[in-house]
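With one protein chain held back, the other chains of the complex are shown just where they sit.
Should a chain be cited, it is by its letter among A and B, assigned in written order, with residues numbered from 1 in that chain.
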Amino acid sequence: MSHESATQHRSTPLLIATSAFIFIWLIVAAFPFFWTMWGSFKIQADFFSKSDWSNAVTGVNTTARYGHAFTGVAYEGAWVQQDFWRAAVNSLIVTVSVVVISLTFGTLGGYALARSTARYAFALLIVALIFRAMPHITLVSGYLLPFFKLNIWGYLPTAIIVLVAINQPFTLWMLRSFFMNVPRELDESALVDGCTRGQAFCYVIMPVMWPGVITTGLFSFLLAYNDFAVTATILNQHNQTMVPKIASFLGTTQTEGNVMFAVASVVSATAPLFVLVLVFQRNIVSGLTAGAVKG
Amino acid sequence: MPHRTFWLFIAPSGIAMLLFIALPIVSVIVQSLHIENEKVLIVSESCGPFGCKETTRVDEEASAALNAERPLGRFNGIGTYTNRNHLAFEEVSAAWSGRSSFADFVDGVMNLPFYKALVFTLTYTFVSTPFVLALGFTLALAVNSLHRWLKGVVIFATLLPFIITPLIGSLVLFWMIDADGIIGKTLQFIFDNPELSLKASPALTWITIITYGIWHSTPFAFIVFYAGLQTVPGETLESAMIDGASRWERTRYVVIPYLAPLVVFVCLIHLMDAFRVFEPIVGFNASANATSLSWIIYNDLSQEVQLFGSAGATSVLTIIGVMILLAPVVWLTWRDYRSA
Partner (left out) sequence: MKFNQTLVASAIALSAGGAFALASSNAIADCAISVDTAEISVLGNEFPAIQAIVGAAEGCSTDGVTFASNLTKEHREIQVAALTADPSEYTVAVVANSTLVTLMNDGLVRPLNALIDEHAPDLPDNLKITVGDDVMAIAFMANAQHLMYRQDILEQAGVEVPTSYEEVLAAAAAIKEAGLIEYPLTGTYKSGWNLAEEFVNMLMGFGGDMFMDGSAEPNLDSDEAKAALAMMKSLTEFMNPDFLTFDSTIAAAEFEQGKAAMMNMWGSRAGSVLDDEGAAEGVVENIGFASAPTVGGGDVPASTLWWDGFTIATNTSDENAVASFQAMVSSVSDEVANANADAAVWLMAGYEPTQAAEGVLATASAGAQPYPMLPYIGLMHTALGNELVEFLQGSESAEQALADTEAAYRAAAEEAGFL
């Protein structure tokens, strides 16, 4: 590995500079999140204090109200009173389906795009790029009337397929670049051995593609998990996923107390991402290494 | 690959995109070329809890008849594109002919909503892109030189700005950067100016939003570059070292060229996302000082009388803008594609 030889020749000033740089970056990157996490155990008067920001640290109003500087009322309110668990279940269904379907469609398409030398394949790639440029909000407003007319508005499968479609251009581009790195000889030898294209794809190419698939899957996951534009307007209240649910806690007038439900649910919603990133961190890196990167 | 196989493989993803992206785009284009039928207005008395008043209203029947006759509305060509709320040809040429100085002309143009938004969008895009690339790359180099067990933690923390829901990320930051919030107070202390407020002046709002954009997008660049670094062949680096190349020279002449395709990839994705900047403007209540093309679309669609044609025109202009921005990148890809 390159970094090991590099580390041996590291000069002290550079080491200090690097450490300082990383240290500052870590504060910049992670501080707002830890601030939110800390604040989620306070009441609104503390966390969103206009009079003194240090209330959010000390929790004076929280102590005055609950006798302790930390309280779980925001979590209780979100999960128990406001049925946040239902949104969590919906989010789980939506994200898992989006990831699975996106990857299935994307690997097939990405493979074809990587192996075809026809001009129309390139044209398709560019068209996909243009598709990705379309602002989501315009797309969504275009969906409303047809969806209502077909009576498919409000249901989870509708949101899933829309998210899959919106996500396809990125997935195709990314997976295509992974497939470009899988040597063509691999397909060709499989074809010579009498496999069909489909068999070659399933039994020969896919097994070496997992890192790329996992990386792309993670990006699809994040997109579906964090989506607001689509889920807020084409799901009804019962089928809401987490992000629109959080937004609904904020509401038009931010009814007091509810804002803290939003903060607590944000922390709750980010927790699974923690786990996910920790588990798949190695795969993200090795996945990207295998592919995307070569462009 | 045979044509038939190609189309079979691409079909699922192609159909999904056709139905949910291509068709809406077509309908958006059609809408943007039409304006609504004229509304027949009548005056009648309307009453409510606060009394009665003569008010104007739309004659439903007469208007419905017109709509039945011309369901798409009146064809307007590119009239919507060139009206005052979009490209504003008339107003721009009036500003040009009536100018007293070039600055006066610029003022006149910047008074038009589309150009105001375009200037912010472009500034955001072009300022944030180099920062995201440079910061992402430097971070990748720095993290790459860390001890193995430290790497995991650092990568994880680095990804946080990328994975936190933008809606809430900007809400929390909005309170933190408030003149009374923790970041706002810290800045007032650093700059020794108790009046300092990031939200009050356009310049500071721009800086805030751009900084937020860099903060939010750097992790993506970082993770891609970091992955790329793992593929830099050790032998090349070693031979460069034997040739007496310094650390800087090795980075400059070996690592950067090797990662060039990656830079293109990150650039492509970031340019496109930056050109559609939207969430921080809403999250920071910043529309007084900064608007973007996507914000204009949102503004047309989220009001009581939704202006689909106007939103459609701005969307098409956004797509055209993205295409112009990406043209060099696409050209590079096409060259690679032909040589492959």
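In the analysis below, contacts are C-beta pairs under 8 Å (C-beta built on N, C-alpha and C of every residue); 3 or more make two chains touch, one makes a residue touch a chain.
Small disclaimer: the values here were computed from a predicted structure and weren't measured.
**Student:** For the unseen chain, which displayed partners does it touch in the full complex?
**Tutor:** Among the chains that are shown, those touched by the missing chain are A, B.
**Student:** Looking at B:Glu38, B:Asp104 or B:Glu249, which residue reaches the missing chain?
**Tutor:** Result: among the candidates, B:Glu38 touches the missing chain.
**Student:** Check the options B:Ala134, B:Leu150, B:Ala200 or B:Ile256 and report the residue that touches the missing chain.
**Tutor:** Considering the complete complex, B:Ala200 is the one touching the chain left out.
**Student:** Determine and list the subunit B residues touching the chain excluded from the picture.
**Tutor:** 35-39, 41, 43-53, 55-58, 60-61, 63-64, 73-74, 76, 80, 83-85, 91, 111, 113, 178-180, 195, 197, 199-200, 202, 284-289, 291, 299, 301-307, 309-310
**Student:** Name every residue on subunit A in touch with the hidden partner chain.
**Tutor:** Residues of subunit A in touch with the missing chain: 43-45, 48-51, 141, 144-145, 147-149, 151, 153-154, 232-233, 236-238, 244, 247-248, 251-257.
Please note the rule applied: only the chains that are shown with their structure count from here on.
**Student:** Would you kindly tell me how far, in whole Å, the mean C-alpha position of subunit B lies from that of subunit A?
**Tutor:** About 18 Å separates the centre of subunit A from that of subunit B.
**Student:** Considering the complex alone, what residue numbers of subunit A touch subunit B?
**Tutor:** Residue positions touching the partner: 1-3, 5-7, 9-10, 14, 18, 21-22, 25-26, 28-30, 32-33, 35-36, 39, 47-54, 56, 104-106, 108-109, 111-113, 115-118, 121-122, 124-126, 128-135, 137-139, 141-143, 161-162, 164-166, 168-172, 177, 180, 197, 201, 222, 226, 228, 243, 246-247, 250, 262-263, 266, 269-270, 273-274, 277-278, 281, 284-289, 292-295.
**Student:** Please name which positions on subunit B make contact with subunit A in the complex.
**Tutor:** Going through subunit B, the ones touching subunit A are 1, 3, 5-6, 9-14, 16-17, 19-22, 24-25, 27-28, 138-139, 142-146, 152, 154-169, 171-173, 175-176, 178, 180-182, 184-185, 215, 219, 223-224, 226-234, 237-238, 241, 247, 259, 261-262, 264-265, 268-269, 272, 275-276, 278, 293-294, 297-298, 301, 306, 308, 311-312, 315, 318-319, 322-323, 326, 330, 333-334, 336-337, 340.
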